[in-house]
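Mind having a look at this structure? Questions to follow.
Missing here is one protein chain; the remaining ones are kept as they sit in the complex.
Let's turn to subunit A:
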Amino acid sequence: MSNDDLVEAIREVDCFQGIHEEDLGQIAKMGRVIEFAANEIVFREGDTALSSYVVVSGTLSLEVCAPGIGCRRLSTIRDGEFLGWSPVLDNFHMTVTARTVTICHLIELPKDQLLALCERSPHFGYVFMRGVAQTLARRLSAARMQLLNLFGDEAETNAADG
């Protein structure tokens, strides 16, 4: 993947919308493209939070494993999305397990370098953190919808009175 391709892939991600070209170049420079086969673990719940990722292509599932219920897949992340908020929000550990569903190409962004860029470029830091917050807000909203168990009882969707 050329540096230009890397820049374009990063530019597509919501979290990086509106950042300066110079900062975009810095992120591309720190990025490393990794290919994962299907059904590979990218990181596990509880791993030390060292890197965030940009999904260039492919689909991953986020899952939580627990004794008695096994591994439950909670959501999926697709190309153009940001993966791994824990490292940049100074969480020490990853909160879920990320497993590839299909072949995936990810750009690995080391936490230390991302946060150092935030320090050096407050504009980048603001735009990026705001983007991370918006991504998290959407995922929270989606999680709330899932909690409502909308399809547990479909009485509301049809034949409500019957």
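Assume contacts are C-beta pairs under 8 Å (C-beta built on N, C-alpha and C of every residue); 3 or more make two chains touch, one makes a residue touch a chain; residues count from 1.
In this section, contacts and distances are computed from a predicted model.
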{"item": "Complex member absent from the view - protein name from UniProt, among \"ABC transporter permease subunit\", \"PadR family transcriptional regulator\", \"Ni/Fe hydrogenase subunit gamma\" or \"TldD/PmbA family protein\"", "value": "\"Ni/Fe hydrogenase subunit gamma\""}
{"item": "Per the touch definition above, residue among A:N3, A:T48 or A:S141 touching the missing chain", "value": "A:S141"}
{"item": "Contact set of subunit A toward the excluded chain (per top definition)", "value": "14, 59, 61, 72-76, 78, 80, 101-102, 138, 141-142, 145-146, 148-162"}
